[in-house]
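For this depiction, one protein chain was excluded, whereas all remaining protein chains were kept in their positions.
Let's turn to subunit A:
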Amino acid sequence: MKVLLGIGGSDDSIRALEKTVERTANVDDDLTVAIVDNPSVERSREDIETRVTELLDERGVEATVRLLDGDAGSALVDLAENEGFDQLVLGGGETSPMGKIQIGSIAEFVLLNSHVTVTLVR
C-alpha cells in the first residue's frame, strides 16, 4: 500500500510518525513522509526532519522524505491525490487538560477535502 504520512511537528503528529514507521517495519508499505508547515507549532522543520530520519534509521525502514510548502492541508491532499497514494495518515488530535480530543486544523481540512482514505492515529 502506498502511504503518505503528513507531519507538522505537533505531539500527535510525532506519535503518528512513530506508529506509522512501526507499522511500515511490519508490513510492506511504501511510505512517504511529508513534512508540512503547521503554524501553531514551534518545532523547526530541521528538528522534525532530524527526528524523521533518526526514527527511520533506527527501525531500518526506507521511506521518501519530502518537504511541502504552503498551506499544509491542501498540499497534502494535492500530493495524495496526484501521486496515487492509497492512504493519507495524520495525527489524531491533541487532548485538552480535561482529556477532550481536539482535532487540529490540518486534519480537519484533510478529512473534509481528501478523496484519498484518511487515517487519524490515536
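The rule is short, and it goes like this: a contact is a pair of C-beta atoms (placed from the backbone, for glycine too) under 8 Å apart; a residue touches a chain by one contact, two chains touch by 3 or more; residues count from 1.
We adopt the following convention: contacts and distances are computed from a predicted model.
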Refer to UniProt and select, among "A-type ATP synthase subunit C", "Molybdopterin-binding oxidoreductase", "Sulfate ABC transporter permease" or "HAT (Histone acetyltransferase) family protein", the name of the complex member that is left out.
"HAT (Histone acetyltransferase) family protein"
Out of A:60, A:84 or A:97, which residue would touch the omitted chain in the full complex?
A:97
Mind listing the subunit A residues that contact the chain we can't see here?
95-103, 105, 108
